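Step one of this worksheet: look at the structure below.
Apart from one protein chain that is not included, each protein chain of the complex appears where it belongs.
What follows is subunit A.
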Amino acid sequence: MATTKFRHVFGRLWGFATSCKKRTTSSSNSIGTRILQRDVEKEEFQFASTLCLSSYYSVFVVRLAIMVMLAILIGLLTILTWHFTKIYTTKSLNSLAYDLRYELLQRPILRMWNILNSTSEITIAQVKLSQYVIRSHGNLTTQEDQVEMYEAMRAVTWALFASRKALNSITVKYNNGFVQAFHRDIKDNNTFYIYSDLANYSIGASGYNSELNYSSLSSQESSWNDNDNKSTVWYRQPLDPVTGEKIEKAMQIAPEDSIHIAGLSQVPDGVASWRVAVSKFTDSPLLSAALPVWDSSNKSIVAVVGVTTALYSVGQLMKELVELHSGHMYLTSLEGYLLATSTDAPLLDNSTQPPKLKMAVDCENEVIRLGAEYLRRSSGNKFPPSHEVHVANVRLGHDRYYIDSFFLNLKRLPLVGVIIIPRKHILGQVDERAFKTLVILISASMCIIVIGWVCILILTNGVSKEMKLRAELISQLEARRKAEASSNYKSQFLANMSHELRTPMAAIIGLLDILMSDDCLTNEQCATVTQIRKCSTALLRLLNNILDISKVESGKLVLEDAEFDLGRELEGLVDMFSVQCINHSVETVLDLSDDMPKLVRGDSARVVQIFANLINNSIKFTPSGHVILRGWFENPNPCSDNANFLMEEKKLQYAQKTIRAKQHENHAKRTSERDKKAVLWFEVDDTGCGIDPSKWDSVFESFEQADPSTTRLHGGTGLGLCIVRSLVNKMGGEIKVVKKEGPGTLMRLYLRLDTAGDATEQHCLVDIANNGLVVLLALHGNMGRSITSKWLQKNGVFTMEASEWNGLTQILRELFHARSSAGINNGFDVHYPIPESLKSRLLSIQEIRNPVFVIAVDIGLLDLSTDIWKEQLNFLHRYLGLAKFIWVLNHDTSNTIKLELRRKGHMMTVNKPLYKAKIVHILEEVIKERNHEMQKKNMDELHESDYTHCDAASSDDSDISESAPCNPVSSTEKFEQFDLLSRYRINNCLIGLTDEHSEVKTPRKEDSCQNNHNSPKSMSAEQAYFPREAHQGEDSERRGKEEHRIIGGLARPANGKKSLEGLRILLAEDTPVIQRVATIMLEKMGASVVAVGDGQQAVDALNGMLGVEDFRRDSNLNERNTRSSSPQTEILSSPSYDLVLMDCQMPKMDGYEATKAIRKSEVGSGVHIPIVALTAHAMSCDEAKCLEVGMDAYLTKPIDFKLMESTILSLTRRTTS
């Protein structure tokens, strides 16, 4: 378990080290690979990598430091703990041990002291008693007296001897040489009385003695010695130890065998003497004391008393003590002779006779010997007096000992006590414990250090991981910031580029327009220029797409909310695309249900863009077949079930949709219910190659195409559908690809648009039913024909269909020959078996009373490749009287055909595609014609006036659709008059109207888009202006009977009437150059201009005007007529302005301030003078600022002629009409 753990830890450490290495190597590698990249990147990378490495190193160092510090800390703790436990214990123990040793030694010493004391006392007592006895027997005259005295002495001495059991002997030696002694043999427990033979001592001796008493001490001594030397007879008589009775007969003994008798020699100076003696009877040293007995006169020594005490009891005590405490003790004399030991070792050297005391260093006990040797070594031979030795840790032999020596300074008998106690006895446990503690502490601290290291490793590992994560997070954040910055750069770049790119594009297109309007181009040049024009337009469209995407992505796209005619927009769109489709033999069909609201609110340009993109896409991928744009209306109010159904359907199909989208949906639903928004459903159905179901979602991503090869085959960037989806979502709708039967793609989308006014009011068309109409649709495209037919039948119109020439002829024959029975035979007339269904239809037609036949003939049905079409035309011409012919022309139908048709009186021509509105108009016209047949004579005139109207409408309205009904009321007769219009135009220009329109339309459309980017407001203004423009054009046409067109941004000088004729414009501009240029431009457009230098002047000029406003209104009409003739005087007499062009940056008062002031002064007057900002700032924030202060539109410098014109027109129309 432990090993595995250890291995794990080791593995971690190893892993850490290797990973460090790897990091360094990998980073250096990658640095190496990146070295070729840009410097900045490299530097950044190096910086990052060094940062990374340094952080790793720092982590490593910090780990090491923490580990080392932990180790040091724990080591210190261990040592301190050990130290304190050990030292303090040892110290206290030592002091205790010292006390113990002291006490231990003190006791034998005390015993010794006691012994000495008692010996001394007894000696003194004996002396006193002896003196008393001797003095009482003062005059020893006789032997008897002497004996009596000796007897008395003996009794006294015995009494004393018996009283002290510890005494070894008491001796009394008289000056006459007589000896009396009691001796106790401790070994045998015998008591002896030893005395000398009394016969040898005479009275004379006593006399001699008395004589001696007076002699000098030296002489006395000599006499005593003499006495000793005499051979005397000594007796030893054993006694009863208790009673002292003689129990045996006295035995004669040699004096030398006797005990040591203290003699005069021992008391030479008359004071007590102490010595340690050895006797042969005992194996322990004896302590002997001797005192002289003085005579009464205190002049002479009468006797010497000696007392000996065995030191045996001291050794005994020592043994007892040592048994208790172990160790050894001994007492020595000052010279080093052993007096007592705690051992049984003999104290006497028996090898000599008489035995001598042993030196301590010669002791048989090893410990004592070694201790003594040690002491002698340490203090030298000369033992210092009053010097105590205390050594705590002495190695003697194998063990350690305490050695203490105490000096007992007794007078005449100094003693040294030594105690040797094994260290083990006192500190044995302590040492053991200390050692164990140390071991435990060290091992514990090692464990702690190891565990701590592991913990630190793990913890710091986590920290380093976290650091790594943080570093990554930081780098991610950095990267994100950079990405955001670069995206910001992107949008800025796009915003800047938009201007930079579109300006030259606009210039190119404008110049091309100018070039195309030039009459002296050859056909070839014209074709080339047209091609260039198309390419430029395509390029501009691409640019606009990209800009749209960036705009949508950045969320800057703001949808405008204006009322527009959805149907008309879509018709225009289909018209536009049908031109493209003709080349592909693709049929473009518009199929809008009748309940579609006519007017809706929303951003028409964006709605058109959606369908334009979708249809464009469909056409691109549809080589043949049809493209149908279907639309129907879903009223959300009455049928919440329906909405639920829709929701469910959506849920089913978009199960993977995000919650946000659902919320969005719900939100959209709620808002739609609240705001009564109409849900308009559309389908774009084509018969192209289709989209793989797996790509149904991804095709809406930007730069995503269903098939990568499409770019090569069809071009495009893959932005179109992305824009569509963004826009659809923005309009609260959704788009998806729906499964369809058969080949092709079916895109279904719905939009939520506000319905303006009564949604269904406009549906009711002129009652085309019940007029006995029979429509023969001889159209090429199956889809369009069947849809039209179905719709007509639904509306109560009888229809028949023919898809090719033969079918047409057959039906015609059946229809009319059955009626008129006028058999006509020509080459085209071939009999075919008529199908039963047709027959039944024919039959039912024949039941119709007074039918009106309308035959819509596709020009494509005629054989145009050869001249046969003329014959066919002639054939059909025969039916002119019987039926109304509507010629459905292609855009590229040649003028010869048109001319021929016109020549034959086929006036009603219409361009493909034939959608509802056109049919309605035609049929209405047919009905009207029938109803007013009597007015047929005046037809030419009618046509004329209608033509002018239509032409104006179509030319001015060409931005939207070249032949869409520009005005629901006025354009009803347009199509019928189309041929006339064309004829009229041929006078001016050989280019067909339709061609020209199709060419002119596109740039205008693009331009308007461009305007839209710069200023949505002006765009809306422009759009609002178009219908009015139509009126204006109409008016001017009527007046001048001349065409007025704007091409390439320049008014044609040939036109008498200028676009801004009669307008009075106040120009506030400080820069003289711009002022001049703008003035000329405006004057060129026919406006009269008053230029002022700053905002203050502009405000002043306008304030003057407000005063005369009423007047101006009254005289408005007159002025209109007369102003052009004398504008200058008009300005002076009536300084009133239709519009202000305001530079934003001016001295004194800038444009914003001036506008504010003007708006302020207008408050309450009900007047609103249009103010157009002129600024060099092209940023949208400036635009917002302009609009905020109350300006109506916004023009950027340099002033674009056309843009300025259209802006001014839109604003002035709005106010004046």
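Here is the rule we use: a residue touches a chain if its C-beta (ideal position, glycine included) is under 8 Å from a C-beta of that chain, and two chains touch if they have at least 3 such contacts; residues count from 1.
To be clear about the criterion, contacts and distances are computed from a predicted model.
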item	value
Choices "Dolichyl-phosphate-mannose--protein mannosyltransferase", "Glutathione S-transferase", "Histidine-containing phosphotransfer protein" or "Small ribosomal subunit protein mS22" - which one is the UniProt name of the chain not shown	"Histidine-containing phosphotransfer protein"
Hidden-chain contact residue, picked from the options A:587, A:1070, A:1138 or A:1205	A:1070
Hidden partner chain, touching residue among A:96, A:485, A:507 or A:880	A:507
Contact residue for the chain not shown (choose from A:512, A:815 or A:1081)	A:1081
Positions on subunit A where the hidden chain makes contact	503-504, 507, 1050, 1053, 1070-1074, 1076-1077, 1080-1081, 1083-1084, 1143, 1145, 1176, 1197-1199, 1201
